[in-house]
Structures are given as C-alpha cells and as structure tokens.
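Mind having a look at this structure? Questions to follow.
Note that one protein chain of the assembly has been removed; the remaining protein chains are unaltered in position.
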Amino acid sequence: MTPALVMQVALGGLLMGLIYALVAAGLSLIFGLMDVVNFAHGELLMLAMYATFFIHRGFGLDPIVQLPIIALLLFGMGVVIYHGLIARALSVRFNRGMVQIFSTFGLAIFLRGAAQFAFGGDFRAINHSWLAGRTLRLATLSLPLPQLAAGLVCLLAFAALMAISRTEFGRALEATREDREAVALIGIDRDRIFALGWGLGCATVGCAGAMLAGFYYVSPDVGANFALIAYVTVALGGFGSLLGALVAGLIIGEVEALTALFLEPSLKQVGMFAIYLAVLLFRPRGLFGTL
Amino acid sequence: MIGLSRPVFAAFLAGAWLLLGSAAFAAEDIVIGAVFPLTGNGSQVGLDAKAAIETEAEIINGHHDIPMLLGQGGGLPALGGAHVRLIFADSQNDPQKARAEAERLITQDHVVAIIGSYTSATAVTISQVAERYQIPYMSSDNSSPSLSQRGLQWFFRTSPQDEMFTQAMFDFFKEIGTKTGRPVHSVALIYEDSIFGSDSSRVQKKDAEAAGIKVAADIRYRANSPSLSTEVERLRAADADVLMPSSYTSDAILLLRAMQEIGYHPKALLAQDAGFVQEGFFQAVGSLAEGVMSRSAFALDATRSRPAITPVNALFHARSGKDLNDLTSRELTALQVLADAINRAGTATNEALRKALIATDIKGADTIMPWRGVHFDASGQNTEATPVIQQVIGGHYRTIFPDDVATSEPVWNVGK
C-alpha cells in the first residue's frame, strides 16, 4: 500500500466521479424541473451509447466529434418521449408520483427489449477511437485519456448548463419549477418549457453516453450499471441542484474507489451507499437540496 | 393389371407395400426442450447456445454426412429416421422462471429431455423439476461442482465441472514448470461476486494450496461495475506470477483495458474461460488478448484428431456468424449425446432413456470435443471429459496442453 498506489486510486476515483456526475446531470435537471423520477434514464444512456457505436462503425466518426450529433439526437428523443409519455403522466390527477415512476419503468423495459430486438444481445465496443488505449503518464500516475476526456466534457457540460440557467430560458425553467400553475399567467407555455427541459436533460445524458462509448462496452442492459449510481448522485447532491450533482458525483466516485482499495472491492458500492445514507441523516434534502 | 406379368405385378405389390409400410412406420418427431437465458443479461450466450443446438439438430436430421456420431444424418436410425425437434424456452436467468418453463415444456410440450442452462442457479431448479417428473436433464455447460453432488437420478452432465477444469490448470502449471525450469510460485485470483466466481475461486484456492503455490491476491469484485481500475491496481501491487480471473464478457473486457491503462502486464494470465472465450471480448480488446490463456473444454484447432470440427464449425458459422467456442461446442455435443441415448433406447420412454444414458460410452474421436470420451459416473458426471489449456497466439486460441492435443508451443514468460 504505497502512497503512489493510494494517489493513483484516488485520482481514478475522481475521474470516475466526474463521469457519474455527467450521467447524473441530465437526471438532476429533469428532477428539478418537474419532479419526475425517470426510471428509463439508464436506457437513454444505453441508446446514446449504441448510437455512438453505430455512427462510429458506419462513418468512422470519433465519439468526441459525435458529441453534438448525439446531443441533438437525444434532445429530439427526449422531446418525443416527453410528448408521448411524460406529458400524459403529468396530466394525471391522481397518484402522479407513482404513475411517473411506473410509466417510465415500463418505458425502460420496452427500450431494453427494443434494443435487443434491433441490435441483438451481443456486447459491442469501440476500440479504434482517437483516444482509445492512450494514457497520460505524470510521474507515477496514469491518466487514461478516454476517461480524462469524459471528465473534461463533464466540466464543460456543467458550465454550459449553469450558463443556460442564467439565460431567459433558464429563468423560465426555474419559474416553471417554482410554480407550475402561475407561469401560464406570465405567458410561459408550461408544456413547451417542460419539453425543452426534458430534451436538454436527455441531451446531457447523450453526451455522457457518447463519452462512455469511448471506453466502455455497449449492450442492451448496460444502462443498469450506471442508473442506480446516478439516482444516488442526484439525491446526495440534492434534487434540483446542478452544483450538488457535480460535488456528489465526485464524492461518490472517490468513496467507491477508496472502499475498493482499503476494504473489499465487492463491497465498494456498499461504501458509496453508506456515505449517502449517512449524509441523509444530517441533511435530509441532500447536500445542496432546495426542494 | 391386364397385360402385366405375374412377377412384375408381384414386384409392384411388394414395392407398394414397402412404400405404404414405411409411411405407416415413419417416425414421429422426438421433441427435446432447451432452457437458456434468451433475453436480458446473458442473452448473448443463450442465443449462441440456441444456434449451437439447432446446428446439431440440423446435422442429425439433414444429410451433411459428417464424420462423427450421428453425423450421417437422416434422423435417428433406430427410430425409423425420426427427426429431432427442438423447443426453446427463455429462463431470463431466473431460477423460478426457469423452473416454470421447464415444467411447461414437460407437461405441455411433452419433451423427452431438457438441455440447459448456462447458469448454476437455473440449473438447480430445472434439474429439480426434471427429477420430479423423471425426465433427464442434460447439463451442457453448467460448471458448478455441487450440481452433480445432490444425489439426483435424472441429472446428467456431459461438461467438465470446475474441479476438473481447475485441476487441468494446475496440472499445466506443474508440467510447464518442469519443462521450462520456470515454475509458478504465486497466483493472483480475481473473481466476480456471483456463483461462478465463488465456485471457481474456491477450487482454485484449494488446488493452489495443494500445489504449494502462494495466493498473492484474493480479490472478489462487483460484477458489471463502471470501472475496475482500483481492482487492477491491487493486482499490480500483488505482482503474482500468474493472474487467474473468473469473469464474464463485460468484466473481461474492462479488466484487460484497465490493465493496459495503468500499464500492468502480468507475466501470465490463465482465465477460467467464460467471458474470455466470447467473440464480443475479442472484438473489444483486439490485440490486448494476445498471450491470454484459458482453460477450455474444446479445442477448435484440433482438426487433425477431430476432423468433424471443420464441417460442423462451418454449419455453426453459417447460422451464427461466429466460430464454435468452449460453450457452444459443449451445448452442441450435449444434444448429440442425448440423441445417441434416445437412439440406443429405441424408444422415448423415461426409464429406457435413463438406462441408455447411464450406459453411454462414446469415444472422444466420435465427437468434436478433445475429450477421452463420454461416460457418466453414478452421480451423472461425465468423467471422461478432459479439459485443455489454450493460449491466444496470433489472434486465435491455440491448444497448448495436454501434449496429445497440443498444436502450439506455449509462450511462457513466468520467471523471465
């Protein structure tokens, strides 16, 4: 257990944390906007990864180059899903919370089946991207470039989202979240805001998927590997707080890595979940939660 | 009939009688059930299994004339050319659903036997049902030792199990250590947290101890994690002679990539098969797989001693787009052994089939497997299934142990 080893693992944890934050960002946005627990978040990630894989295979475009394409694709998908499913779920008068949970759960199963139907059950992977297999070595530390790039994209995405929140659109989002009924009075089309907000959230998870496809495998069930961690990240950071999602992601990634190093790797998720529950004891609304 | 001479008329009658007679005796299909995970996690393997078993049915029923047991085609000879008909069911890798499907196959479709099942958990419940209804369950690819140690009468396993596989691994260590003068002093075990991982590591620990080899690392990891970097760092710190992973495809991919990212190159890697023999693994890791070793029940390159491999592989490839591997070859062979027993039983009644299975004695040369043969002991385990050790040389697995089936010299870097 040398200091170099601990540092390497800690660094890996931070990188992974940034990736968790990126996956969670879209979820946080949607949570914050319309109180929707989207159980299909992992499947949206999976679809983004498949899209990246196939576009790479068909046109040779590197995942990084594909970012705007995938973001746009998932944005469109998000708007479609909103109008097709979520808008109906929100218009329900009774059991709104549960209807959202279970209708998106049905969507998740449907998407998994559709992915298997369309793409087959085999594992796919991109192994000739620009950054694949390259590592930046600083002294004793190894920083794999695909993960590093994902981390950078994460920071950029958060910066972009926070910039958007200062625009008029962002303020409209905020207003709609604060008081759904009243915004109609000041001329904000609630439905349109929700659709755009949902699209934005999906575009963000699309970016995560594109970057993940650069170093992770793709299969119909791959979303499940990240989904629960994403929910915990958002809840730890506090629903509705973008900064919270970022900080929480870093904490989760770090705790996971250190638990795997000092305790038992098979219990590393128990470590991150335990930290989450411990924080909840003192801050029932997460670290920065305002809702 | 006016004008036809008597002998011609007689011949005509005889011919008509034979024709009608054979039509009357034309055999009904023999229905066999197969339960595998066809959707969800594990569907990749399940769908490959389906292709493999369908290939064997095609060989039995068709006219491919392959130099192996029942390879001449035309159906089951002792049953009037009866065809084998398969019914597949999806276990979704859940023991309760597997059981429900097995029961459905037995009671609704009246299958005479069931082949399965990829995972141990589903094999437990399927074999319990089979035992209850007195239908043979043919375990084609379940490797958990405990499955054949439950005193079941209707459980048959053609495949080697973990104890046999791991024994082969340590036999290989002994031999290569003596041959090169660079023996194995330490191993690092890394295994996923399901039944497969725990069974495999348990036997590996036991055998290592018996061979006087140090276990430098004993790492159980969470399957399907987003990252295995920390786990690999711990492996590097242990710095064992041989890395022995027990992983499925997803983790095998992550493991090798993580190793490359941190620049960790173990002297030797001997895998417990599973993910390390899957097509998806090769496509994902490319040249990183060079030098990787694995135990295997099958040797694709043993075409000299097993000439049936080439035509059978061609048929399988046409159906699935992949070459036969350790799992698919076993699944295919399981149907072959089952069909042979049905053929020898002459009928499809339970007890006759069971007796025929117990009496099974097939020579390895009559199959595509590099085994000594197929013969079940009292617990239903095929004791003649001899595993091999293979190594990725030039992008493909080549058999390196034991000597009588080896096609290549191993690349052994331990001690260098």
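Each chain carries a letter (A and B) given by its place in the written order, and its residues are counted from 1.
In this text, a contact is a pair of C-beta atoms (placed from the backbone, for glycine too) under 8 Å apart; a residue touches a chain by one contact, two chains touch by 3 or more.
Here is the rule we go by: contacts and distances are computed from a predicted model.
Novice: Using the UniProt record as the reference, specify the protein name of the hidden chain from among "Stage V sporulation protein AD", "Aspartyl/glutamyl-tRNA(Asn/Gln) amidotransferase subunit C", "Branched-chain amino acid ABC transporter permease" or "SpoVR family protein".
Specialist: In UniProt, the chain that is not shown appears as "Branched-chain amino acid ABC transporter permease".
Novice: Would you list the chains present here that the left-out chain is in contact with?
Specialist: A, B
Novice: Decide which residue listed in B:197, B:226, B:387 or B:410 touches the omitted chain of the complex.
Specialist: Hidden-chain contact among the options goes to B:197.
Novice: Just name the one of A:15, A:33, A:46 or A:115 that touches the chain not displayed here.
Specialist: Within the whole complex, the residue contacting the unshown chain is A:115.
Novice: Considering the whole complex rather than only what is displayed, give the residues of chain B touching the chain that is not shown.
Specialist: Residues touching the hidden chain, for chain B, are 38-40, 43, 46-47, 50, 87-90, 92-97, 99-101, 103-104, 107-108, 120-121, 124-125, 128, 132, 144, 146, 150, 193-195, 197-199, 220, 222.
Novice: On chain A, where is the contact patch with the chain that was removed from view?
Specialist: Within chain A, the residues that touch the unshown chain are 31, 35, 37, 85, 88-89, 92-99, 101-103, 105-117, 121, 220, 228, 231-232, 235, 239, 264, 266-267, 269-270, 273-274, 276-277, 280-281, 284-286, 289.
Going forward, only the chains that are shown with their structure count from here on.
Novice: Rounded to the nearest whole Å, what is the centre-to-centre distance of chain A and chain B, using the mean of the C-alpha atoms as each centre?
Specialist: Centre separation, chain A to chain B: 39 Å.
Novice: Report the residues of chain A in contact with chain B in the complex, numbered from low to high.
Specialist: 1-2, 5, 8-9, 12-13, 16, 19-20, 112-113, 116, 120-125, 127, 133, 135, 137, 142, 144, 215-217, 219-221, 224-226, 229, 257, 260-261, 264-269
Novice: Can you list the chain B residues touching chain A in their complex?
Specialist: 39-41, 43-44, 46-47, 193, 219-222, 224-227, 229-231, 233-234, 237, 249-250, 253-254, 257, 260-263, 278-281, 283-286
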